[in-house]
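Note that this complex is displayed minus one protein chain, with the remaining chains in position.
What follows is subunit A.
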Amino acid sequence: MQPSLTHSTDGNAPPAGRQSAMALLARAESGELDAMLARLAPVPASADLRPPEIGLVMLRGRTGGDGAPFNLGEATVARAAVRLEGGATGFAYRLGRDASAARKAAVLDALWQDATRRPAVDEALDPIRARLAEEAVRLRAETAATKVDFFTLVRGED
């Protein structure tokens, strides 16, 4: 499923595009992140602001779909925070337990924040964007093939 996030709820808005870049980094496979880093080489050395770690986020639903929230159950999440040598800090939160992928995503988030490197990072995200779009199209087509038109019959009871 493609990320939809383009908004922020408060005044602390990130630079335009960072949320969608981070959403793609959260959905990238570990190998895709490796490919991005290779493509963007050389990447400055990075230090952990917070060592990559695995934890839980409690997911919520809404009563009736649109009502008061309730706690549905947890999901595993890997997160990391890094600082690039002489550069920005980067963060990553991803569903799952791949801590090293979270660290790679955090490095890429830090690179994205360097205005001079941003276009290259955005471009390197293209294959992930394309894969997600392709998956969404395929899923929609497969599902649409199962669309039914039920019709009701008038029973012959005159």
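By our rule, a residue touches a chain if its C-beta (ideal position, glycine included) is under 8 Å from a C-beta of that chain, and two chains touch if they have at least 3 such contacts; residues count from 1.
Quick note on the criterion: contacts and distances are computed from a predicted model.
Among "TonB-dependent receptor", "Phenylalanine--tRNA ligase alpha subunit", "Peptide ABC transporter permease" or "Carbon-phosphorus lyase complex subunit PhnI", go ahead and choose the protein name stored in UniProt for the chain not displayed.
The missing chain's protein name, per its UniProt entry, is "Carbon-phosphorus lyase complex subunit PhnI".
Hey, which subunit A residues sit against the chain that's not shown?
Its contact residues with the unshown chain are 1, 3-5, 7-10, 12-14, 19, 22-23, 26-27, 53-77, 79, 81, 91, 93-97, 136-152.
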